[in-house]
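Note that one protein chain of the assembly has been removed; the remaining protein chains are unaltered in position.
For chain A:
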């Protein structure tokens, strides 16, 4: 394989993109059952299109969980079977007064 396909997934670029996307979608919003579908789709689609613009030869998976704050607990875990040198994942946890948001992005080299 050419070297150009071996660039590792750069995590700090992704974290800026994710943070900005969540802030712009959810800042000052309260949890609303009717809108949450729209928010999750918006967040993941914006992240994917922003990552695509970087034009690297990667496959991406973006996953978003939004949960209302009601005292219940939530756990997430990930396991991956991939190439450790080139593939990376990144998770961001965000919250406001009414909800928790967990966004995970995986980048896998082709």
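Here is the rule we use: contacts are C-beta pairs under 8 Å (C-beta built on N, C-alpha and C of every residue); 3 or more make two chains touch, one makes a residue touch a chain; residues count from 1.
Here is the rule we go by: contacts and distances are computed from a predicted model.
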{"item": "Missing subunit (named according to UniProt) among the choices \"Dynein light chain\", \"DNA-directed RNA polymerase III subunit RPC3\", \"Protein odr-4 homolog\" or \"Proteasome subunit beta\"", "value": "\"Dynein light chain\""}
{"item": "Residue numbers in chain A that touch the chain omitted from display", "value": "1-2, 31, 33, 36-37, 40-41, 43-45, 47-48, 51-52, 57-83, 87, 89, 104, 106, 108, 110"}
